[in-house]
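As you look at this complex, bear in mind that one protein chain is not there, while each of the others sits in place.
Should a chain be cited, it is by its letter among A, B and C, assigned in written order, with residues numbered from 1 in that chain.
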Amino acid sequence: MKWGVVRFPGSLDDGDAIWALADVMGQEAFILWHKEESIRGAECVLLPGGFSYGDYLRTGAIARFSPIMKSVAKFAADGGLVIGICNGFQILCEAHLLPGALTRNRTLSFICERVHVRVENASTPFTRAAHNGDVLRLPIKHGEGLYVAPEDELRQMEERGQVVLRYVDASGRESDDANLNGSTRAIAGVANERFNVFGLMPHPEHAVEPMLGGTDGLKIFQSIAQGPR
Amino acid sequence: MQVKVFVTPRKGILDPQGRAIEGSLASLGFKNASNVKVGRYITLEIAAASAQQARDEARRMCEQLLANPVIEDFRFEVEGE
Amino acid sequence: MQVKVFVTPRKGILDPQGRAIEGSLASLGFKNASNVKVGRYITLEIAAASAQQARDEARRMCEQLLANPVIEDFRFEVEGE
Partner (left out) sequence: MKEQPVALPGEPKVDLEQARGHGLAPDEYAKIEKLLGRTPTFTELGVFSVMWSEHCSYKSSRLHLKKLPSKSPLVVQGPGENAGAIDVGDGWAAVFKIESHNHPSFVEPYQGAATGVGGILRDIFTMGARPIANMDSLKFGSFDHPRTRYLLGGVVGGIGGYGNCVGVPTVAGEVMFDPAYNGNILVNAFCLGLVRKDEMMSARARGPGNPVIYVGSATGRDGIHGASLLASAEFGKESDAKRPTVQVGDPFTEKLLIEACLEAGKTGAIVAIQDMGAAGLTSSSSEMAARGGLGIELDLDRIPLREAGLTPYEILLSESQERMLIVGERGREAELMAVFEKWDLHAVAIGTITEDRRWRARWHGQTVADIPVGALADEAPLYDRPAAPRKPLPTSHPPQDGRVKEGVTPSAGLRALLDSPNVASKKWVYRQYDSMVQSNTIEGPGGDAAVMRIKHSIRGIALKVDSNPRACALDPYLGAVATVCEAARNVACVGARPVGITNCLNYGNPERPEVMWDFVRGVEGLRDAANAFGAPVVSGNVSFYNETEGRGIMPTPTIAVLGSMADFSKHVGQFFRNPGDAIAILRTARPSLAASEYAATFGVDGGALSPIDLAKEAALVDALVGGVEDGLIQSAHDVSEGGLAVAIAEACFNPAGNFGAEIDSARLGGTDAAGLFGEGPSTVVLSLRDVDVARVEKLFAGRGFEFSVVGRVTREARLKVSSVFDEDVNELVRIYREAIPRRLKGGD
């Protein structure tokens, strides 16, 4: 599968995404410069982590207007696969390609830690290689990962299975302590209604090598590599 | 024209910052402070022919960039009104 | 009593946020916006006997917590004045 990794000014985990996809997994992955108009035949667009435009004003608020985002939106509208990790998730929310928004962690501080997330819906193109209830160990590293959305919308999202990942403890149980950033309903990752756009705060690209915190992140990328359903 | 924009957290949306400040205020002895909300205060100059035009521009700026409707409300004042 | 606090970057202090927003506004076609400054807008309730007392408390809150005197200025309004 061909992966296009968008590089915004202030993107930081773009190189890590390329490393995970190309060097570790042997996939074809290339950088899409934010000023480009085309996604150049990418079959999955990845919006990486970082502090695009310094995350000034609101995280992802300014990056959303980069030229490349027009074609990303179009690609998504046509059913193309788009994944946003951390800052990428924030950008997708700001661009209204995903519901909700991400705000200041309840600790009001940046949190860098390996956490556990439970796969709530393994039938999406992003989680297919896992099973419902699987617990993945992935790192989070963000200051604004507290997921919020209007209650009624949350209810619908749950019904439709759009809540794809939830923070849990190592044994897979929900607990307040496991929900470090204080996200509503411990939400760590969500998909759109069509299940072709996915955003998550944890970093799968930082969990692809045994010596660097395990390989659970591969599950996400392997799912996507199976292509759109 | 000078424009002042006030962006505030939507009702019902968590405002951890506001709660934290409330806590610190209490611990500083300001026990009688409550209902603290933290928002953004943005000031800018708009080169506009009329206050009306400035208002229209300001509104579009807020809708498109300065506020996120999912979590924030906005309000603005065009100076001299 | 309702108190509104406006915290703004001090004159001469770098305001990267303001600059970033200005750039973004320009690229969105709002070419006539300039001098964008970003501060905080804090609202709170103070249970005070008099507006005077509320004002005194508000000032001390700003000095001690709400604003960072080294890089920020503050101003506040007590509702009903």
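Here is the rule we use: a residue touches a chain if its C-beta (ideal position, glycine included) is under 8 Å from a C-beta of that chain, and two chains touch if they have at least 3 such contacts.
Computed from a prediction, not measured in an experiment: that's the story for all the values here.
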Counting contacts across the entire complex, name the shown chains the missing chain touches.
-> A, C
Residue in contact with the excluded chain [from A:Met25, A:Ile111 or A:Val135] | A:Ile111
Residue numbers in subunit A that touch the chain omitted from display = 9-10, 12-13, 15-16, 19-20, 23, 49-51, 53-56, 109-113, 139, 141, 143, 203, 205-206, 209, 211-213
Interface with the unshown chain - residue positions in subunit C | 12-16, 20, 23, 68, 70-71
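The criterion applied here is as follows: only the chains that are shown with their structure count from here on.
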Go ahead and note the Å separation of the Cα centroids belonging to subunit A and subunit B.
-> 29
When you check subunit B against every other chain, which residues touch at least two of them?
-> 40, 65-66
Residues within subunit A bordering two or more other chains = 57, 61-62, 65
Parts of subunit B lying in touch with subunit C, wherever the complex brings them together = 6-8, 21-22, 24-25, 28, 30, 32-48, 57, 60-61, 64-66
Going by the contact rule at the top, pick out the subunit B residues touching subunit A in the complex.
-> 12-14, 16-17, 20, 40, 65-66, 68, 70-71
Footprint of subunit B on subunit A - complex, ascending = 57-58, 61-62, 65, 93-94, 100-101, 103-106, 108, 146, 148-151, 182, 184
